[in-house]
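Here it is, the structure in full.
Each chain you see keeps its place in the complex, though not every chain is here.
When the chains are written out, they are named A, B, C and D in that same order, and each has its own residue count from 1.
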Amino acid sequence: MRNKVAAFGEVMMRLQVPNYKKLEQSRTLDYLFSGTGVNILSAVSRYGHGTELLTKLPDNNLGDAALSYIRSLGVGTSHVLRGEEYLGIYFLENGFGVRGTSVTYTNRKDSSFCRARKEEYEYDTLLEGVTLIHFCGISLAVTPNVRETVLMLAREAKKRNITVCFDCNYRPKLWDSYEQAKALYEEMLELADICLMTEKDAIHILGMETAEIEREKQLEDLLPQVAATYNIHTIAGTMRETISTTVQKLTGFIVQDGAIAYSQSHTFDVFDRIGGGDGYTSGIIHGYMMQWPKEKIAEFSIASAILAHTTYGDSPVASLREVEAFMNGAFQELER
Amino acid sequence: MRNKVAAFGEVMMRLQVPNYKKLEQSRTLDYLFSGTGVNILSAVSRYGHGTELLTKLPDNNLGDAALSYIRSLGVGTSHVLRGEEYLGIYFLENGFGVRGTSVTYTNRKDSSFCRARKEEYEYDTLLEGVTLIHFCGISLAVTPNVRETVLMLAREAKKRNITVCFDCNYRPKLWDSYEQAKALYEEMLELADICLMTEKDAIHILGMETAEIEREKQLEDLLPQVAATYNIHTIAGTMRETISTTVQKLTGFIVQDGAIAYSQSHTFDVFDRIGGGDGYTSGIIHGYMMQWPKEKIAEFSIASAILAHTTYGDSPVASLREVEAFMNGAFQELER
Amino acid sequence: MRNKVAAFGEVMMRLQVPNYKKLEQSRTLDYLFSGTGVNILSAVSRYGHGTELLTKLPDNNLGDAALSYIRSLGVGTSHVLRGEEYLGIYFLENGFGVRGTSVTYTNRKDSSFCRARKEEYEYDTLLEGVTLIHFCGISLAVTPNVRETVLMLAREAKKRNITVCFDCNYRPKLWDSYEQAKALYEEMLELADICLMTEKDAIHILGMETAEIEREKQLEDLLPQVAATYNIHTIAGTMRETISTTVQKLTGFIVQDGAIAYSQSHTFDVFDRIGGGDGYTSGIIHGYMMQWPKEKIAEFSIASAILAHTTYGDSPVASLREVEAFMNGAFQELER
Amino acid sequence: MRNKVAAFGEVMMRLQVPNYKKLEQSRTLDYLFSGTGVNILSAVSRYGHGTELLTKLPDNNLGDAALSYIRSLGVGTSHVLRGEEYLGIYFLENGFGVRGTSVTYTNRKDSSFCRARKEEYEYDTLLEGVTLIHFCGISLAVTPNVRETVLMLAREAKKRNITVCFDCNYRPKLWDSYEQAKALYEEMLELADICLMTEKDAIHILGMETAEIEREKQLEDLLPQVAATYNIHTIAGTMRETISTTVQKLTGFIVQDGAIAYSQSHTFDVFDRIGGGDGYTSGIIHGYMMQWPKEKIAEFSIASAILAHTTYGDSPVASLREVEAFMNGAFQELER
């Protein structure tokens, strides 16, 4: 029987200014609907797993459009709640070369998702048949309602032996301070089997210290400690080096059983920057469920991440065949 | 010296689904920035008057884009306030034939405009040189801050002998009840020299009664009473008959000195429904300032309204020459 | 428990020349995926029923795109078969006013659907939980494989007391002669509970005769006979009058228990002509399942058909609320 | 052997504001290349005749683009001259309903065409094998060079018994006065076998007088006189009634042997107004070459004119089959 991956998270509308223009220069926008949960599920459905999105959408034509889009990605939407009026929106101005990309959020506090009470999520139904469930640190930040729902669902998942995957994803603008976040993150780490994080999270959120200066050394010092402390099976993340908005370098790492494995480093052209990290997480989830050795997981995940940078949209859409071909160095510039 | 028309009002972003699609069917949106104040000023600047928009825009790229767009309409923006983060947004799905047009608002309560305190508007500066100032009933509805600003500016304008134009524009969804609105509307009517309203406003908001049943009779009964009671020089409005989403019939009326004048009735093809009413108001303002007889004002205003239905966008962009040609029956199907 | 409607039918790609251009004048095309089955299910899913499409799509990126699109319509795709390489394609050049609309098909005989053998469809699984199943006469015409599958599924459905709905949809270009079609149509009529047809089908396919000359009289003479002969609960269809490519008149009829009911006649603007008939069928299916009286079914179905002409695409996307509002004369030209 | 129709005339670039916007509202333009000669030849090539355009295009990428476009219409370009730098350009703002369409020209006096000397046109080569040659009154107006070329080519054509077709097409903005035009027009009428004109041309350009008041009566009085005076075999034209920018009424007439025939009058939806008249002329040329009776020519020509209003672009692109179907009342709203 195939795995079923659930993800809890907000769906937002992305309004992108086309052709590298600034918002003041255009008269049209491209749009789609995304979110960390949507992105993860879009990828893992392509890797052969069942999916189910746990969220709440407004009960109007925006919600209808979001639902239609998410379905078009192949994501399961049987349990999506509907109600209230608003949906979070963000504007994307793509940078070019030495000019950076800019994201502007509208007010999301009053979205259907952010206002949904935890009681609305019937966990017995939602978690039925689920193999793995994914949460994102952003959900801890937005509103008390959402935060409580995350904790409730994570606890209930744990009880049912569902694998819990937690992506730290600390967004400074959404928090008053690291202190505010710490206890919440600690609880999630306690519940997590898989955790996406870097040495920065260990230092800033968890308050850990290291004598090391280089990034790799810090990673290797701190993350095994985190894994041990919170009993986390797999910790993973990426190191990104920015040559320009359109050329970047990425290396993946993964910590299991006190040891670390690195993927190859790739320098590559970026087409759509948003959601690249979710491409990596999707690879980790797939590799974990396939019970691959950590070295193979790292290579698959970095391939998944990099291809996610080469396709349109936040949500990864590369096929399993494409990711495997890239991982195996079997890239074909023209297939016909 | 030319007149200077000021308008106080919110600027919103309009996101229109192109080609008569529903939001779930498209991947692109057309956008522009509008609002009752913007629309009025766009028109009257084409009719030869100076203009100044009184509003507050967010201090980010959305605000920049809004400002750029408003300037492109020829509207004066010297006094526009900047600050905070959000801008109201609405989605427009155009209907076709027997299918209606649908407008969906996002949360506007937290927009820069709706959160601006009345103290931020330095009325001495803002009203300098202003001949006429326009307010819209929507502003009375949105937030206490905005409501207080409207009253403050209207009172200060009155003190300075600036003509006050008030468009009742009662939007049921924004009010709890007519009672809630009544006192505020009454104060605005006391201050107004020009008022856009219909018999429905008299009945529902002011609680007036009439024995008449036909619309015209009700108008003729009630509106001269309103003018007398509140000492309003000019009351004007339109009667709309809907054949379909794309074919409509419009008649204008105007009450002055206890008498009523009607414009001709026109049946016409509608290209862009939103902002049609503001086209009429713009004509009234222009005619008032030109001191035309009410019959001519009615004809000019209805021409202004109808041409506003034939051009893209909420804000009227027909030229004075085009409006006059239509008013005079000198329509030319092809000019080269 | 809600109803589940299944539909068996081919999915085609529609390539539409935008802006009323001819194919030689454009450089871009709009595309979508449709088919009688897809269209019916798109509508009835909006009317609140569960849906499942029975078809076969190629195992490549065209098939992926088709599947993604169909999902975006809200149609169930759990049982869609994948395999082979090709998908039927048609080009659509929209007419304008006195210029007609033109549809050009590519070769569909080798599509995955047309080559699928009946053994590939595991009827026990496919029909589980199905309340009503829809077939289209086009499927009888295309290839022997498809024809046999239709008959097999219809027979198996009948055995299971699933309501069988058959749309005659006789396309002259796909048949050598009416004689070739007759036996197949007769078998489907024997199996059908609901049948979409007109007096022309009775005369040409079934070879029936009537002394009447007017269309209505012919209908009233022949269709009750058909219903009686083949024991069909509901026979329904439309009468179309073409004013121009963009203005048409439509009346629906429905025969039950030997009596006929007509809907009101509506003259209306056409935005997208293709799939209008499927809008009507969807209404009949909904009304049948709701067990409404035939008069109400006729009014609902004609509303469903007309709104399908006002929205983009072959597949009806008007909401239940919109159809009911139109049926009740509660059309609102602008809703905000 | 098939006929070969030549046309002498300027090629211009048309820059059209899309979606009924005004130039100040858009950021994109649609473009094509046209001209009376191009339009006539586009149509008659579809009616089965050989074509050759006589013109001069700039020797740069604008000229290349124009040539490519004209070829795509199926028009012969073997003799097109190349040289100099400029091409006439016009901007088209489509009107909608009661708002008129506006055409704005750029400076065309310095175009390659307008500067070409008559010596550049080697008439022996250009006229070889030509059956009919078309000229337009606009060419008489633009520059002395062009005017002289028109007269030279018309005279040389006459010498060779090539049918000369002259479209009066008097554009007031291009002439100082009717007097300036009169002698030139008279010479062209002397040379012409077919002339497109109306009673207004007879009155204003030729200075003729009539006691009649109604348009039809004036036509019937004056045009047979013109035909007799200048020995013109066929005089033809249209009467246009404008309901709105998008709905118009058209009737064709044709004078031969002192008698007049009228086509049916059609009221129809207009998609692209520009070039409608050239659609009529193309029909006249086709009918003349087919040696049809004048009644049939009028019906074919009005069908040709009306379908030209329903297709994109200045140049008629309806097929012979479409025109004949419309002429025969065999319009099919949907062909598949």
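The criterion applied here is as follows: a contact is a pair of C-beta atoms (placed from the backbone, for glycine too) under 8 Å apart; a residue touches a chain by one contact, two chains touch by 3 or more.
As the structure is a prediction and not an experimental result, all values here were calculated from the model.
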4 chains shown - copies of the sequence in the complete complex: 6
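We adopt the following convention: only the chains that are shown with their structure count from here on.
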Candidate from A-D, A-C or B-D with the same interface as B-C, over half of contact pairs in common: B-D
Chain D against chain C, contact positions shared by both copies (same if over half, else different): different
Length of the line joining the C-alpha centres of chain A and chain B, rounded to whole Å: 45
Touching two or more other chains - residue numbers and ranges from chain A: 26-27, 68-69
Complex interface listing, chain A residues touching chain C: 67-69, 71-74
Sites on chain D touched by chain A in the complex: 26-27
Parts of chain B lying in touch with chain A, wherever the complex brings them together: 15, 18, 22-24, 26-32, 60-62, 64-65, 67-69, 85-87, 89, 91, 93, 102, 104, 106-107, 110
